[in-house]
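One structure is given below, represented as structure tokens, and several questions about it will come after.
All protein chains but one are shown at their positions in the complex.
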Amino acid sequence: MEINILSFIYLLASVTFIVGLKMLSHPTTARKGNAVAAAGMTIAIFGTIFLYNDQGETLGNYGWIFGGLAIGTILGTLSAKRVKMTAMPEMVSLFNGMGGACAALISIVEFDHLMHLDGMSGLLMVLAGSAAVQGFLLIILLGLIIGSVSFAGSMVAWGKLNGSLRDFSFRGQQAFNIGLLLLILGLATYLIVALPSNALLLFYIIFGLSILYGIFFVFPIGGADMPVVISLLNSFTGVAAACGGFLYDNKVMLTGGILVGAAGTLLTILMCKAMNRSLTNVLIGAFGGNTATASAGPSQGAYKEISLSDAAVVMSYANKVMIVPGYGLAVAQAQHACHELEKILSAKGVEVSYAIHPVAGRMPGHMNVLLAEADVSYEKLLEMEQANEEFSTTDVVLILGANDVVNPAAKSDPASPIYGMPILDVELAKHVIVNKRSMKPGYAGIENDLFFRPKTSMLFGDAKKVLQDLISEVKNS
Amino acid sequence: MEINILSFIYLLASVTFIVGLKMLSHPTTARKGNAVAAAGMTIAIFGTIFLYNDQGETLGNYGWIFGGLAIGTILGTLSAKRVKMTAMPEMVSLFNGMGGACAALISIVEFDHLMHLDGMSGLLMVLAGSAAVQGFLLIILLGLIIGSVSFAGSMVAWGKLNGSLRDFSFRGQQAFNIGLLLLILGLATYLIVALPSNALLLFYIIFGLSILYGIFFVFPIGGADMPVVISLLNSFTGVAAACGGFLYDNKVMLTGGILVGAAGTLLTILMCKAMNRSLTNVLIGAFGGNTATASAGPSQGAYKEISLSDAAVVMSYANKVMIVPGYGLAVAQAQHACHELEKILSAKGVEVSYAIHPVAGRMPGHMNVLLAEADVSYEKLLEMEQANEEFSTTDVVLILGANDVVNPAAKSDPASPIYGMPILDVELAKHVIVNKRSMKPGYAGIENDLFFRPKTSMLFGDAKKVLQDLISEVKNS
Amino acid sequence: MSSVFNWIHEHQAMIYIVVLMIFVGIEVIGSVPSVLHTPLMSGANAIHGVVIIGAIIVMGKAETDNYLALALGFLAVVLGTLNVVGGFVVTDRMLEMFSKKKKSS
Partner (left out) sequence: MSSVFNWIHEHQAMIYIVVLMIFVGIEVIGSVPSVLHTPLMSGANAIHGVVIIGAIIVMGKAETDNYLALALGFLAVVLGTLNVVGGFVVTDRMLEMFSKKKKSS
């Protein structure tokens, strides 16, 4: 009986996942969609705990299970609540890694179980013929490999995003990676087909190599591309979860996993499209290896600086100011100061709005989230196309920690790695003031010709500090 | 072995159905999509014939099967190739009815089979317990009822569209229909639960009542709403086919049937939306019963006529002429004459284009198909929104057999059954010439105030005849 | 109630397929332009002609002395084929019109 109810609960949960994901992809219903999926997940979890029944065998170890759930819930909630908005992608990457690790662990325990079979069930297994065992092994290994790659890759992505890991690649890494992958697949095939006596050792070797592959897979990819990589690894974890569904003939794991696997893959492609790049281009790393040379180009001459007070004056007496926020603004946590400046300028009769490039920052929607946090009103945010129409009537463009998204090389230099990406045409405006800390390049690692143009003046310093100073200058002017 | 290949073929066919339907809903891929689905269907059919294997039992009666296939193919191809473009919806309705009948026949044979079970299989059936038999019966009856309703309904829709059946309804028909449906469901439940000794008789009674219900269901609905009804019956037949899938545990029937059931239902709703009406409104028949009164309103005064030669002169000396085609143009098969007139006017330097209302004619896209048949170029066809912008600069609007789609009551009279439907604002133009045969109303059965407006002149006669006369007049003028 | 859950459990796979197929059916034609409504309806109509497979099975399994089954099965095969073949051919003809139109533009 219980198992019948559980089947129904699983069906319900599968439907909530689909409906939830559907709702998540529309702005007005997104939040409710998340809640719907979460509700489905909750009933699936508790249904499993209390109603699971495999030919009469129910679950035990309730202490351990609830202990694990409690610890996970507390840690998960706390870290998710505490994390700064700008560190969200790291957090997603971390959680994704946990899911991958979970899938890998399940495979490890099940393999261990398979190796130590004894009594009735062991006998049955052998009787059932090797084909069934091989299918079982295949799924266990798939879960192990995909889960491990996803785990290791996510950890590297996390490290890169929070700045503790630097890009790293060596000559021939591409070939090395492919070799490693082939080795893993070869060993796995051998294990399944031959089932040698040292299977357990082989299994752990495959495990280790998969972790290694995950690391080498993500390491050479540029930090700016991490959101794409995380999305890809996300769909990997989905497939790993689906392997669990095959393993236990568990429909909700199967459907949930495949759903994420498919949707995640499409989402990855959509993300690449938003940056006007192909997935292969991201993975083989136009930013990472090949074009390291491009960044070594010589500086294109001299740039002009502007003093804080001059900048304040220019903006105070402008009719229309456009602020272009970028990754630097997020790093400096200067969104509140930025909103402050906007309000003071508006009070002086200046028309202020924000030009939002779709891939400014480090994740899609980064700038929207950031400015929303500081209560900037929605109408003041202009999308790229809109903004590009407004620039020609703008007096001052204030660029705050943005770089690649205003780099004219994207339009003019076919050799540039960002060539073809649509950019904000700030040069249509009368003056361009650029705030950043140095002349160092942005995440694509390339020079920005804009900084050397006659219309441009540099205003060096940390975005938050500079904005605060600007505010007091404007107040006094 | 064969059965394994068949499973694969079925999987492939299911995928082609999905992909085909997906491609069918985009203009550029639609035709290829149809071919993809057809290919999937072909392999599924031949796969079944040659590879089917139910526990060792293969199919026989190849002569009958191929005979049936041949007859069906020849009849189907010939009638589909011969049918006039304007009679397409009737044809679809007819084919849909065939599918419904096929599903009902399958149920009849299987029920008969069940009643005459003997020997091993009969024993097995009884041993399997009544629950299994009941499930089987449920599916057989569902297939029978839905298939029969779809068949009978489609036949009535077909009759209405080709004009051999008139609308017909009586007071309390709605209640009668609901009662009939409840009776059918009640009898079916009784049959399943009690399995009385006179089951076979009961079965045929249910069959007869279902046919009756199908007839009474469609009869009161206005002929103009037939495309919507056909779409709905189409999704019914899909569900009936899916019942067959349950019956034979046949996945391709199941997936194909459910796919059409779901997509057809959505399509029905989309069609209603295009006419700015709700599905209930269509089914309960705002046009059919309730608003027969609305059509009885008195004529709103006098109308003006225009002579052929005057009409020819007005158009020849216009700068811009807009043609509004409607159902009457299709009935008169005047599309070629219409194209002819357009060419002659263009040769005289008049700018001519067509204003296409989305629900002009009797099926969505009717006018596009019709004019395409006469080789009218695509750029000359304006969609409603576009056309409405152009009317204010238009000198002459020539309305050819359109009525409801230019009825201002849709905007001004909340009591009108078509109130709320967007219309073509022909009155923005300088002159309006209306061609129809009489002052009779169009399919919504309501008066059209436009005909009595000062800007409007009537040009009575069959559209084809009138156009031919206009052409010679314009040539001579 | 419990028999409902039991039924769901026993036909799990079928039910999942049905539910997912409903989602697929709805999503797949989500944004169809209204000119394509008729060809799409017609194409869908041809696809449910898959019921022909049931007719073939009925026909192929009928005992050679069961004339009712033979006659009805034969009729079912003919009608099902009409649905399939006629459906696809009519749809193709409709779409041919559209593509002709496209080319001439």
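For clarity, chains are labelled A, B and C in written order, and residue numbers in each chain start from 1.
Here is the rule we go by: a residue touches a chain if its C-beta (ideal position, glycine included) is under 8 Å from a C-beta of that chain, and two chains touch if they have at least 3 such contacts.
None of these values were measured; they are calculated from a predicted model.
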Given A:49, A:133 or A:279, the one touching the chain that is not displayed: A:49
Hidden partner chain, touching residue among B:18, B:37 or B:470: B:18
Residues of chain A (touch criterion as defined above) contacting the omitted chain: 13, 17-18, 20-22, 24-28, 30-31, 33-35, 37-38, 41, 44-45, 48-49, 52, 54, 57-62, 64-65, 67-69, 71-73, 75-77, 79-81, 83, 85, 88-89, 91-92, 94-96, 98-99, 101-103, 105-106, 108-110, 112-113, 131, 135, 227, 230-231, 234-235, 237-238, 240-242, 244-248, 250-267, 270-271, 274, 358, 363-366, 368-369, 372-373, 375, 377-379
Where the unshown chain meets chain B, residue by residue: 1, 3-5, 7-8, 11, 14-15, 18, 251, 255
Touch list for chain C against the chain that is not drawn: 13-14, 16-17, 20-21, 23-24, 27-28, 30-31
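One rule holds in what follows: only the chains that are shown with their structure count from here on.
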Whole-Å separation of chain centres (CA-atom averages), chain B against chain C: 16
Interface hub residues of chain B, defined as touching at least two other chains: none
Residue list for chain C, restricted to those that touch at least two other chains: 23
